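Right, one structure below, let's go through it.
Every protein chain but one is kept in place in this view of the complex.
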Amino acid sequence: MRVLEQLNQSLHAVMAERSDVLFIGEDVLDPYGGAFKVSKGLSTAFPDQVITTPISEASIVGLGTGLALQGYRPVVEIMFGDFITLIADQLVNQAAKMTWMYNRDLAVPIVVRTPMGGRRGYGPTHSQTLEKHFLGVPGLTVLAASQALDAGALLRIAIEEIDTPVLFVENKLLYARQAIEPGELDMRKSDAQVPTLTIGGGRPDFSIITYGDNLSLVLEAVAYLHEEEELNGEILMVHQVSPIDFEPLRVSVMTTRRVVVVEEGIEAHGWGAEVIAGLSDISLEAPPERVGARSLPIPAARGLEEQVLPQKQDVIDAVIRTVDRYHV
Amino acid sequence: MRVLEQLNQSLHAVMAERSDVLFIGEDVLDPYGGAFKVSKGLSTAFPDQVITTPISEASIVGLGTGLALQGYRPVVEIMFGDFITLIADQLVNQAAKMTWMYNRDLAVPIVVRTPMGGRRGYGPTHSQTLEKHFLGVPGLTVLAASQALDAGALLRIAIEEIDTPVLFVENKLLYARQAIEPGELDMRKSDAQVPTLTIGGGRPDFSIITYGDNLSLVLEAVAYLHEEEELNGEILMVHQVSPIDFEPLRVSVMTTRRVVVVEEGIEAHGWGAEVIAGLSDISLEAPPERVGARSLPIPAARGLEEQVLPQKQDVIDAVIRTVDRYHV
Amino acid sequence: MPVATENLSQILYRDMLLIRRTEEKILELFSAGKVGGTTHTCIGQEANAVALVGQLDRQRDFVVSNHRCHGHYLAYGGPLDGLLGEILGTANGVCGGRGGSQHIKYDRFQSNGVLGGGIPIACGMAMGEKLKGGDGITVVSIGDGALGEGTLYESLNMAALWDLPILFLVENNRYAQSTPLHLGVAGSIVDRARPFGIRADEIDTTDVEELLVWSSRAIEAVRLERKPHWAVMHTYRFSAHSKGDDTRDEDEVRAYQEKDPLRIQSARLNAEQLDEAEAWVRDVLGRALAACDAAGEAMKL
Partner (left out) sequence: MPVATENLSQILYRDMLLIRRTEEKILELFSAGKVGGTTHTCIGQEANAVALVGQLDRQRDFVVSNHRCHGHYLAYGGPLDGLLGEILGTANGVCGGRGGSQHIKYDRFQSNGVLGGGIPIACGMAMGEKLKGGDGITVVSIGDGALGEGTLYESLNMAALWDLPILFLVENNRYAQSTPLHLGVAGSIVDRARPFGIRADEIDTTDVEELLVWSSRAIEAVRLERKPHWAVMHTYRFSAHSKGDDTRDEDEVRAYQEKDPLRIQSARLNAEQLDEAEAWVRDVLGRALAACDAAGEAMKL
């Protein structure tokens, strides 16, 4: 099954079970079913639970927050992740603060879902990976779907189990990818509410820490390194991007003492910085490496976009640096 | 002179020299002169260059961007730094992208100034240190004023010399502090356009990297450590918060091999993470340390606020950990 | 507590007086350095709070207020000691001292200090009530200054599109902080909601009894028709925007003080009734402050 269907079917299932789950967003009605079709069929099956909205990103998140305060569990779609800049105030200064600031046993279970990422030539305002600007916000949980963990199940956790606001990141390319079947890869699941996966068997030589759709290029890089360089990689697939559960990461890195963090967002001040800082008490064989986008807007032309976004070769090079390079 | 007067006088001087500098913001007219009085006297002296605006943070930044495109050098005041959430789209998706995205030799010299920070009991939406969410944005420069470098001169660099949009952070407590006179402290200036200061003489045992008003508590902590623990500290006062110029930081840390990063923002995914990641190829005697706020909103009550924001003792403890602790 | 013989005029006066004296006390505590941060008092605007918010039904109606929220909170029925404690940072604060003056939640009442931020949230609360088939309404209060925030118009559009049972209470006190109306607000206030197809009405009085009748119509319209309503009250504040930052013309302030809602209402009461009200307020306020003293500084995170 593709990740798109996992998400869509999970929404169908949870909305059938619970009338308190509302789906809110722009252009989400059938037959259109949302810009990326995640909401396909929902408005037909659950006409009272789906609300198509004006193009008012800030206010539809506020709407969702108000509904959450009324006991609903709203799922708000922001059509492109690039537009989460418009909802920053609603998430940071409103939804995320309420429980603690009001000193109340107050759930604000709103899920804001949004497709992120490039590699489709959508250009500078429709290709970014902006969740890095929403990390480390007290009271806000940031999750990212992947091929490796049932994305529908992850979404269900966000909707049903997490009582803080959740920013739920879906990579655009992920929608069309096949979900990885259980058993297809050697992997262990941490037992946190939102699991981290440790992928790869044998005695690993290096750890790659990543999330989201980066897995696809990381898997290719790891395969290459295995075949060509006889290096064994262990991949840490994080699904809760913030706050980070460092435990499984530490376990791996304490074994390998070589670590590469891979993200699609701009490397500077990115997610990888926090990962590296959080592991910085571990003595490593080589400096930790980060792979991310260059500090430039994302250009539209394919040949240009490739030069800005991280590629498989960048991951390979970074891993090799952890084998060849030393601390100064 | 207080930092407030440095800023105010610099604005008076630059606006007298250049009619292309415009001052834009809420409640900035005399006799009120702005919520924190940075604009005092400007509207009287330069009535044609000062624009008091409706309460429309997003749009006054857009306004400034349009004016910048017309060849002006607008300075836009956001009354409290907490409201930069409202201008995220204008900065990230508009102003910061233009030059590169349009592939034009196009200056967008807008300066967005804003008072940040807590310790005044202003509560959860008027005390935050939110610039961390604006770091690592391509095309956006983030500066922070301090007592150690003439804040007026720094603001002038932002206005006159930097052609990208600038987010200029002023800590609220800083306004009332006396500027440090040249010679008052032993310090060296890097020769970047926006200098980093290296403060402290002798052979340093540890490096503290910080910015903004954190200097005041860092100086106290360093003095204490010197007197009570006979430890010599070197302080790296950064003024360009993003992108970071790592050179002076590296020079210090390569000497001391012990480093503490201090910021007022929430530690998780904060500025310190990037600093540590950027220095992670240097082999340290002890794990690098971060001091920042706890992952909570900033409470209003004084006794509570103190428990959330970093204190002098936190800096002292962190430095001592770099002496006592080892890598795992 | 209200005595059985109290009539409506007395009750309205007493409720306004409680707000007035509470705000005065808060300013006094600030001046004495007993409170940090900032605060926004509604002295001069008490009639709006009492007439409109005071008529809501706490069992079913919701209020989303802004930075100038004390009067709304008290009119809604929020406990006085909880408010004072919140502002003083004592452990009995209604939010444990976390929120402070601008960030208060009590039952179906909440406030936040970011202008415009609460408006779409209020729409969500109204929509929730609608979906549940309840007959509660949501009141969201904004000042003339908040007319500058885009979320307001996004919310008006949503409220109209979906027939949300929401009442927009617009208190035009002619200033946003230091900015007079004409420098911040172009055109008409009352008309701002009309292009969305929202009924709008305005009133220019500080007479609480007039306001009561007008508000009751506005509330009932929303409650019965389940549609948004835009209710503009032209008013004035006598106190500074927050603490001592007043740059308005003194003559202007004095002229408006002629229309002090308490003065207007006091004309309907006799001397004994006025004394009774003062005594009651003094007592209630005294007990609330004592409760704060007893609670001690908020120290629990």
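Going in written order, the chains are labelled A, B and C, and every chain counts its residues from 1.
Everything below uses one rule, namely that contacts are C-beta pairs under 8 Å (C-beta built on N, C-alpha and C of every residue); 3 or more make two chains touch, one makes a residue touch a chain.
These numbers were taken from a predicted model, which means no experiment stands behind them.
Q: Please provide the labels of all shown chains that the missing chain touches.
A: Hidden chain, whole complex, touched shown chains: A, B, C.
Q: Of the residues B:101, B:180 or B:259, I need the one that contacts the missing chain.
A: Per the contact definition at the top, the residue touching the missing chain is B:101.
Q: Please pick, from B:64, B:165 or B:310, the residue that touches the omitted chain in the full complex.
A: The missing chain is touched by B:64.
Q: For the chain left off this view, which of B:32, B:72 or B:271 is in contact with it?
A: B:72
Q: Of the residues listed, A:49, A:125, A:214 or A:256, which one is in contact with the missing chain?
A: Checking each option in A:49, A:125, A:214 or A:256, the one touching the absent chain turns out to be A:125.
Q: Touching the absent chain: which residues on chain B qualify?
A: 22, 48, 51, 53-54, 56, 58-72, 74, 89-90, 93-94, 98, 100-104, 106
Q: Using the touch rule from the top, list residues of chain A that touch the missing partner.
A: Touching the chain left out of view, chain A contributes residues 26-27, 29, 31-32, 35, 52-56, 58-59, 82-83, 120-126, 296-297, 299-304, 307-308.
Q: For chain C, which residues reach the chain that was dropped from this view?
A: For chain C, the residues touching the absent chain are 147-154, 156-157, 160-161, 183-188, 191-192, 194-198.
The rule is short, and it goes like this: only the chains that are shown with their structure count from here on.
Q: Hey, how far is the Cα centre of chain A from the one of chain B, in Å?
A: 30
Q: Could you grab the centroid distance between chain B and chain C? Build each centroid from C-alpha atoms only and quote it in angstrom.
A: Spacing between the chain centres: roughly 36 Å.
Q: From the C-alpha centre of chain A to that of chain C, how far is it in Å?
A: Inter-chain centre distance comes to 42 Å.
Q: Residues of chain C that contact two or more other chains, please.
A: 98-99, 103, 112, 114, 150
Q: In chain B, what residues contact two or more other chains?
A: Each of 82-83, 124-125, 296-297, 299 in chain B touches at least two other chains.
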